[in-house]
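A single protein chain has been omitted from the complex, and every remaining protein chain is retained in its original position.
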Amino acid sequence: MLFQSIRRLRHFVYDILQNDAHDTLFSRCVDYFLIFLIMANVAAVIAESVDQWYYPFQEYFTWFENFSIVIFSIEYLLRLWSVAEAKPDNTTWRQRWNWVRSPSALIDLVAIAPAFLNFFVSFDLRFLRILRLFRILKLTRYFVSLRILLVVLSKEKGSFQAVIFILIIMIVTASSGIYLVENHAQPDVFESIPKAMWWAVVTLTTVGYGDVTPITTAGKVLGAVITILGVGLAALPAGILATGLANELSQRREELEQHFREELVDGDFDLVQNQTMIDKIRRELGLDKEQAQDIVLQVLREQELERREKEVRQKNFCPHCGEPLD
Amino acid sequence: MLFQSIRRLRHFVYDILQNDAHDTLFSRCVDYFLIFLIMANVAAVIAESVDQWYYPFQEYFTWFENFSIVIFSIEYLLRLWSVAEAKPDNTTWRQRWNWVRSPSALIDLVAIAPAFLNFFVSFDLRFLRILRLFRILKLTRYFVSLRILLVVLSKEKGSFQAVIFILIIMIVTASSGIYLVENHAQPDVFESIPKAMWWAVVTLTTVGYGDVTPITTAGKVLGAVITILGVGLAALPAGILATGLANELSQRREELEQHFREELVDGDFDLVQNQTMIDKIRRELGLDKEQAQDIVLQVLREQELERREKEVRQKNFCPHCGEPLD
Amino acid sequence: MLFQSIRRLRHFVYDILQNDAHDTLFSRCVDYFLIFLIMANVAAVIAESVDQWYYPFQEYFTWFENFSIVIFSIEYLLRLWSVAEAKPDNTTWRQRWNWVRSPSALIDLVAIAPAFLNFFVSFDLRFLRILRLFRILKLTRYFVSLRILLVVLSKEKGSFQAVIFILIIMIVTASSGIYLVENHAQPDVFESIPKAMWWAVVTLTTVGYGDVTPITTAGKVLGAVITILGVGLAALPAGILATGLANELSQRREELEQHFREELVDGDFDLVQNQTMIDKIRRELGLDKEQAQDIVLQVLREQELERREKEVRQKNFCPHCGEPLD
Partner (left out) sequence: MLFQSIRRLRHFVYDILQNDAHDTLFSRCVDYFLIFLIMANVAAVIAESVDQWYYPFQEYFTWFENFSIVIFSIEYLLRLWSVAEAKPDNTTWRQRWNWVRSPSALIDLVAIAPAFLNFFVSFDLRFLRILRLFRILKLTRYFVSLRILLVVLSKEKGSFQAVIFILIIMIVTASSGIYLVENHAQPDVFESIPKAMWWAVVTLTTVGYGDVTPITTAGKVLGAVITILGVGLAALPAGILATGLANELSQRREELEQHFREELVDGDFDLVQNQTMIDKIRRELGLDKEQAQDIVLQVLREQELERREKEVRQKNFCPHCGEPLD
């Protein structure tokens, strides 16, 4: 009896925390509360670095930090406990172990681990603060578009590898070249190749602070050539990402369409009335309402066209015996 | 009798101000006058901020401002009054209320409201000037390509959300990291994380004023890594916009083609002669004349090909019984 | 007899100067000589601005300038005279007038006009120098890829209009905002909106010289927001151009394919042997050799496939009477 109610509770917790398809008012409130807490944590870390904000309210900051750790720890334990509900037929602990090794669980662990490690090892306060900033990564769970971007990044990693490799070649070449040319004129700034790299990075990425600039004619000519060649390269990852993102989104749209089509071929699903089912599939695929509506309309139109074509085709008779061909 | 002539006047005003399909010399003159007035207003606001231009001609500026408010108020009232003609069978006041809540009507209201509020509340003169600058948004009504860009922006808002989210994560991380590293070397500039954010924004967007730069080796290494990673991200929205714009325009072209095709299947529409109808559809979809002409030619060519193919197919006889296969 | 030999000479001159399809060693030498002369002219203009290069060699520069004007004038007159050969059946003078009004002829005129005007009006020497720089535009005639870029620019002018309009709105808004916020702190730099525009342009284009930067907290926050929003917009034209260029090039490739296909359907043209004809069409469409070869191979492969399919289809018999359907 007790065991059954515990299992029911575990299933309830799983629905609230882990199950994306389960979408009630309460689960949404829990999501919004956690999002708010994460953002408040990031704001607190930033605010603590301002002395005139930190010292007067030091105890409030400490209190909020402790409160956050407690909440995030409870969240982590509840997730760990309830994840066993994901595939009821699997072994409980194997599922938990799989979840612990998943990227989102690791992010959750990183969000609370430093606070607990602090009991054993004494960190530098400022370094601890930065570690707390990683809590911002917990937000990835709640943003579909962010996950899509990460998917694109991992898909296009071949292109990025090539670009970063070329960028490194260019930085090494540019800094060596400028070191050769400007070393005599500005021995302090272009003292060695590693020092000249700062100029190369600042120039090739078109940041151009102006703290280090070539002053000799040869240096300026070299700088101009490097800049013209490099300016395109530095913006290349953005172009690759944008193209990849566009492809990924159009592919997802096609998947949604494919899904709808398959449901329609099976026949027992009314596109016009069954809005909740459409919404469910839509959310799983990470598309917004408008796009889904567009696709539904398009599928309906195609169905209509197909139906008409069929009617027309049924009017075709065999030209030799005069009977309809079906 | 009077009622009828008022309705006729209202319809005339509606055609001039609101009806895009109505394209006479007079309506075009009204459009150009309003466009000119909006631009002159923006120019006046900018000119007023220059003391040596403002003080000698103060009364002219005041006169022009009052004249503009009168014109824009009349325009707003005429639009409000005549919009009832849009769908003659709807309730008059419901249509007006719908129009008042539309984005373009709100822009019109924002263009005149501050001047009237000024009678009741006394604004800071400079702040009032900025409010008057919003009149520039009235121009959106007259530029189709601008509306297309806004449509693309709203369609790709998922991608933008992801990019801005990542950008915020990067700014927070970069400013925290540089604060940690450079705080000892430059306690004034990198006093706190919020102050370090100025450096992070200036660097990640590749503006690079050079008013704040890292000076320690660790800061330079961190800055270089952040810059290389960030430089692509900041240019990403442009890439997304460009791809989205290209897709939107090609989609609109397809819509126009689809529209033509459907008209042709119905049979009672001559593409070669009915230029006005083509123009109407064209303007609704926001394409320029050349593009529309290209599409019309293409559709005509395809029709011709189809017609020929039909003829050829009709010539196919079954070689054994001699009867046409149709 | 004389008349005939003059006509033959005119035709020869036309082939050398105007006819792209005519490709002999001599016409290519003339092209390379003119390209070299144009580049030498630009180099001369640049070199003349350096005092220590100009004064010792002043007479050489003058001599070279006079020589260039003579050559370019002769070129212009020969083109004007020989252009009548373009369509031999048209009226001679009408064709010449049409040519005079063409963009490339206007560029040719601009290249020589200032030198002749100089006899009547006395220009500022430095201004005259700049006018001579326009000779660089004469190079457009010799670069196919440059003409393609200009075509793309004119096709995408709708998008550019929208982008420039938004850019102007952003510059006006940004400069007004920063003027409002920074005017008290830096009355010299942000004295008026027009002066603040310099900051807005430098920031929104991410150039970021650093000669003008916000120093108040409000100014920095506003600057950060404007920069993040603007940074994408400024790079937008590049994205539009890149997408447009890719589309234009793929469209041209399709045109070439279409052309080949049409030639092949007509039947009396051997793709494998008739390399010179392929080269001719290729050059007209502005594609490089590799691309053309790719397309030829593809067309050949498709032909092979079609032939095989036909063979397979010929094996289809009518299922009712057992005889082949051909």
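Think of it as A, B and C in the order they're written, each chain with its own count starting at 1.
Simple rule for what comes next: a contact is a pair of C-beta atoms (placed from the backbone, for glycine too) under 8 Å apart; a residue touches a chain by one contact, two chains touch by 3 or more.
For clarity, every value in this text was computed on a predicted model and none was experimentally measured.
S.K.: By the document's own contact criterion, which visible chains does the hidden chain reach in the full complex?
M.R.: Over the full assembly, the chain not pictured touches A, B, C.
S.K.: Of A:104, A:118 or A:247, which one is in contact with the hidden chain?
M.R.: Considering all chains, including the one not shown, the answer is A:247.
S.K.: Could you tell which one of C:109, C:215 or C:246 touches the chain left off the display?
M.R.: Reading the full complex, the residue touching the unseen chain is C:246.
S.K.: Kindly state which of the options C:11, C:129, C:259 or C:280 is in contact with the chain not pictured.
M.R.: Result: among the candidates, C:129 touches the missing chain.
S.K.: Out of C:162, C:181 or C:202, point to the residue that touches the absent chain in the complete complex.
M.R.: Of these options, the touching residue for the absent chain is C:202.
S.K.: Would you write out the residues of subunit A that touch the absent chain, in ascending order?
M.R.: 155, 158-159, 161-163, 165-166, 169, 172-173, 176-177, 179-180, 183, 191-194, 203, 206-210, 213, 220, 223-224, 227-228, 231-236, 238-240, 242-244, 247, 318, 321, 323, 325-326
S.K.: Considering the whole complex rather than only what is displayed, give the residues of subunit B touching the chain that is not shown.
M.R.: Answer for subunit B: residues 206-210, 235, 238-239, 242 touch the chain left out.
S.K.: Determine and list the subunit C residues touching the chain excluded from the picture.
M.R.: Residue positions of subunit C that touch the missing chain: 42, 45-46, 49-51, 126-127, 129-130, 133, 136-137, 139, 143-146, 148-149, 164, 167, 197-198, 201-202, 205-211, 234-239, 241-243, 245-246, 249, 288, 290, 316, 319-320.
Definition applied: only the chains that are shown with their structure count from here on.
S.K.: Since subunit A and subunit B are copies of the same chain sequence, what is the angle of the rotation superposing the Cα atoms of one on the other, rounded to the nearest 5°?
M.R.: Value: 90 degrees, nearest 5.
S.K.: Using only alpha carbons, which chain's centroid is the nearest to the whole structure's centroid?
M.R.: B
S.K.: Answer with same or different: of all residue numbers used at the interface between subunit B and subunit C, are over half used by both copies?
M.R.: Counting shared over all numbers used gives less than one half: different.
S.K.: Averaged over CA atoms, how far is the centre of subunit A from the centre of subunit C? Could you give it in whole Å?
M.R.: Distance between chain centres, rounded to whole Å: 41 Å.
S.K.: Taking each residue of subunit B in turn, which ones touch at least two of the other chains?
M.R.: Answer for subunit B, listing residues that touch two or more other chains: 206-210, 234-236, 238-239, 242-243, 318, 321.
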